[in-house]
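Below: the structure, in structure tokens.
One protein chain omitted, others in place.
Order of writing sets the chain letters: A, B and C. Residues in each chain are counted from 1.
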Amino acid sequence: MDGLLPDLELIRKDFPILQRTLAGGHPLVYLDSANTSQKPQVVIDTMVDHLERHNANVARAMHQLGAESSEAFEAARDKVASFIKAPSRDEVVFTKNASEALNLVANTLAWKGPLQVGEGDEVVITEMEHHSNIVPWQLLTERTGATLRWFGLTDDGHLDTSNIDDMITERTKVVSLTWVSNMLGTVNPVAEIARRAHEVGAIVVVDASQAAPQLPVDVVASGADLLAFTGHKVVGPTGIGVLWGKREVLDQLPPFLGGGEMIETVTMARSTYAGIPHKFEAGTPPIVEAVGLGAAVDYLSHLGMENVHAHEQAITAYALEGLATVPGLTVLGPLDATQRGGAVAFELEGVHPHDVAQVLDSRGIAVRAGHHCAKPAHARFGVQSSTRASSYLYTTPAEIDALVEGLEYARSYFKLA
Amino acid sequence: MDGLLPDLELIRKDFPILQRTLAGGHPLVYLDSANTSQKPQVVIDTMVDHLERHNANVARAMHQLGAESSEAFEAARDKVASFIKAPSRDEVVFTKNASEALNLVANTLAWKGPLQVGEGDEVVITEMEHHSNIVPWQLLTERTGATLRWFGLTDDGHLDTSNIDDMITERTKVVSLTWVSNMLGTVNPVAEIARRAHEVGAIVVVDASQAAPQLPVDVVASGADLLAFTGHKVVGPTGIGVLWGKREVLDQLPPFLGGGEMIETVTMARSTYAGIPHKFEAGTPPIVEAVGLGAAVDYLSHLGMENVHAHEQAITAYALEGLATVPGLTVLGPLDATQRGGAVAFELEGVHPHDVAQVLDSRGIAVRAGHHCAKPAHARFGVQSSTRASSYLYTTPAEIDALVEGLEYARSYFKLA
Amino acid sequence: MDLDALYQEIILDHYKNPHHAGLRDPFEAEVHHVNPTCGDEVTLRVHVSDGVVQDVSYDALGCSISQASASVMTDLVIGKPVAEAMGIHETFLALMQGRGQVEPDEEVLEDGIAFAGVARFPARVKCALLSWMAWKDATAQAVGDDITTKETSNG
Partner (left out) sequence: MDLDALYQEIILDHYKNPHHAGLRDPFEAEVHHVNPTCGDEVTLRVHVSDGVVQDVSYDALGCSISQASASVMTDLVIGKPVAEAMGIHETFLALMQGRGQVEPDEEVLEDGIAFAGVARFPARVKCALLSWMAWKDATAQAVGDDITTKETSNG
């Protein structure tokens, strides 16, 4: 098959969990990577080495362990900056996950500052967002009296941008959208929408949670002013996410969480704040998690994100082909693999997604069933939940075959075939 | 020496980093545990096992790995609940650190709800707080027009509660204070202050960041309505903290971060929220970190927090004795070990804290120099910074001896002796 | 994982042919419960009078386990005194939360014993409990109303 990562079997050996067998002796077929990715040994080992040999708090500590820990932590920031081609390492803020990164922006926009959102202002999102890029904006607009608007979706699962000039107007203060949908797989024309948003002076927030694992990311080319992603989906650990922002935008946001090293000076009466990125990193940061994330993006860069992307597209195309052979199966979202990400959600007529997932699980195949934190997108397509198979750089065509066979079996188990 | 943990040498073997030698072949003497604690092998191994064998997202995943991961994550909540004697596991919210836990409270109190803080209301803190328990309240009061007040300190480093009835009045909405000071070591009469606060209907927030590592914690007996601590100081990993709150108080706080699994249902127009603890856990939680924290509190419970406390007090008494022999050395804070925690900050006349720390570091002794995120407390005592030695359950009397000798050496190096 | 332990014939039968489905009048309380994790939903009504569960009607969207559970639940509680029905609820809850260690009591749970296997699938326990929780909630409301009505008529 064209486009697959060379040495795929060797790559799989990097991921200890892929050796696991599950109940009934089935080998693990992990097709839930859009939910969270598995971790290569090098990420785990790097974290262990940090905990066993270099653990200390950062920034504050002047001793040798402190210097080692700080150096490892800040080196991770450099690695992430280069992974997303950030013009400056200071523009990389470590958060706990993508959700916190998005909330950081939405939460601080409520407060006094040049970018403050208030009554009469509009925030524009889309109907295919993850809850983490919906609820923060609902909270912001409800709390400030601003208005939340959203792009709808076309029947084939694309953003409906036909009304873009009505949607993004001089009242628009923020446009926030996902780069790649975690449910439909759709890749959105982020740069194009950003262009329009910038014409009216709005800031553009990009949720790259599904993009960063799969696509080469160039934050400047993306058109984003602010961009979020999460460590655990890029073969890194949980407990860490990234908010990248243009310096001038981050500088204009008031502080989010207060305390720890986010200060310049503190008196009881008032405080002044450190510059970016520290201004947004209150308290002890996720140190060993940043170190793990650094190893993770190094691992990805070593494979080459172009190659990871090609692999993802090859596997996704193969999966779409295979799924098309299953009677009663309908894929939600675009059917052309070259225009989508690797998360494929579908319905199987006559079998509820939970039951599909359960039958697959009995064969060692891990998929996700439910609304995938995208209830509005499900509602848009008149479904309450779906089954989602999501591949990653370690996924093999044989695993897709297992999925397709498992779906056939689910149909027969529920007496549909 | 009375009070030391039995089998101290065996306990030290649990902590791989304590085997390290530093530049010049010096063994590590780690006296910076109030900054962050070291991790026992069992915490590291538990995390590795999770990452290598059980890694999956929680709550959302229906497959076997998902069930295993969710079970491990929720078991960690049970362990933490029993560690702090929480009446209900649902009252334990996982955050990224203590700072986020405190900010969660201060940030949500700004928004509409039964506990909302507004103009005319007062928030009371103390002059010995960590920045993480000052800045969030400054942000809250500045943003809402409420007034921030604080208890001062006595010359011997205790809270000055002589004016408690003027300080806590019917205008007081929140009293937030540290249980144990990270700079002065002072143990505060939290329950007594909470009693007064409750008389006037204020809620009580307790920063237990330094208490949880050292004292047996009983959240109900503490008098707190909300209580925060951080994983990395209780031999757990970074990237995780805990907010405990009484159910009725947590229920009354509006949501903090939006997204992920903190919802009940989401439509584009509006959302409803899950019950506690999930309401406050937006996005993918720090899963492997929670699992590590669970192993950490198990480790501490196995040693027995009464025993850890006795050890800390014995070592602190020994340290105070030793420090008293160093000419020109002044300890900041109470001098009676039975009334304080294990963090001992001091000044050494004629040698700046950085230089003290540097000289100690050259002998493998890790202490902290600076303001320890407690600038106002330093200002109160007319010092800009101090050196802080902080012991923990793995600290030996011999390490205290090394500290005292190191300080003598610092004096001679800077030609004071 | 042994699928047949989960998907007992009884469960699949109730799933294909749910009893008492649909929303009916009269009712004293209607509730809407959601399983936030997966999005399964149930709208459920109870009609209680004279301390007896006269009817339970529902509109459920969800998997085989949640649908079958709603069906079995209505069979078990309709016609029972509220107190007895609450007892059955308790018994079912204990079975579900027993991690497969609790022996089901066929006297009390009838078709409900088919759910014993579900208790070994932690991710599915919530599915089995969705309609039961909704019923308990609705009944508490209805009985509360009942009492209020009585008190008012007494007053």
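The working rule: contacts are C-beta pairs under 8 Å (C-beta built on N, C-alpha and C of every residue); 3 or more make two chains touch, one makes a residue touch a chain.
Predicted model, so just to flag it, every value in this text is computed and none were measured.
> Tell me the shown chains the invisible chain touches, ordered by label.
A, B
> Just one of A:I44, A:A59, A:A345 or A:A402 touches the chain that is missing; which is it?
The one listed residue touching the chain not shown is A:A59.
> Looking at A:D121, A:D225, A:E261 or A:E289, which residue reaches the missing chain?
The single option touching the absent chain is A:E261.
> For a quick check of understanding: of B:T161, B:Q214, B:T284 or B:S362, which residue touches the chain that isn't displayed?
Result: among the candidates, B:S362 touches the missing chain.
> What subunit A residues would touch the chain not displayed?
59-64, 66-67, 70-71, 261, 263-265, 274, 278
> In the full complex, which bits of subunit B touch the chain not displayed? Write them out.
Residues touching the hidden chain, for subunit B, are 23-24, 352-355, 358-359, 361-362, 369-371, 375, 378, 384-385, 413-414.
FYI, only the chains that are shown with their structure count from here on.
> When contacts are scored as defined above, which chain pair ends up with more C-beta pairs, A-C or B-C?
More C-beta contacts join the chains of A-C.
> For subunit A, which other chain has the most distant CA centre?
The most remote chain is C.
> Could you state the distance in Å from the CA-based centre of subunit A to that of subunit B?
Here subunit A and subunit B have centroids separated by 31 Å.
> Centroid of subunit A to centroid of subunit C, CA atoms only: how many Å?
Inter-chain centre distance comes to 38 Å.
> Using the average of all C-alpha atoms in each chain as its centre, how far is it in Å between subunit B and subunit C?
45
> For subunit A, what residues touch not just one other chain but two or more?
Each of 22-23, 354, 358, 361, 369-370, 375 in subunit A touches at least two other chains.
> Would you give the residues of subunit C that are in contact with at least 2 other chains, written as numbers and ranges?
1, 37-38, 121, 124
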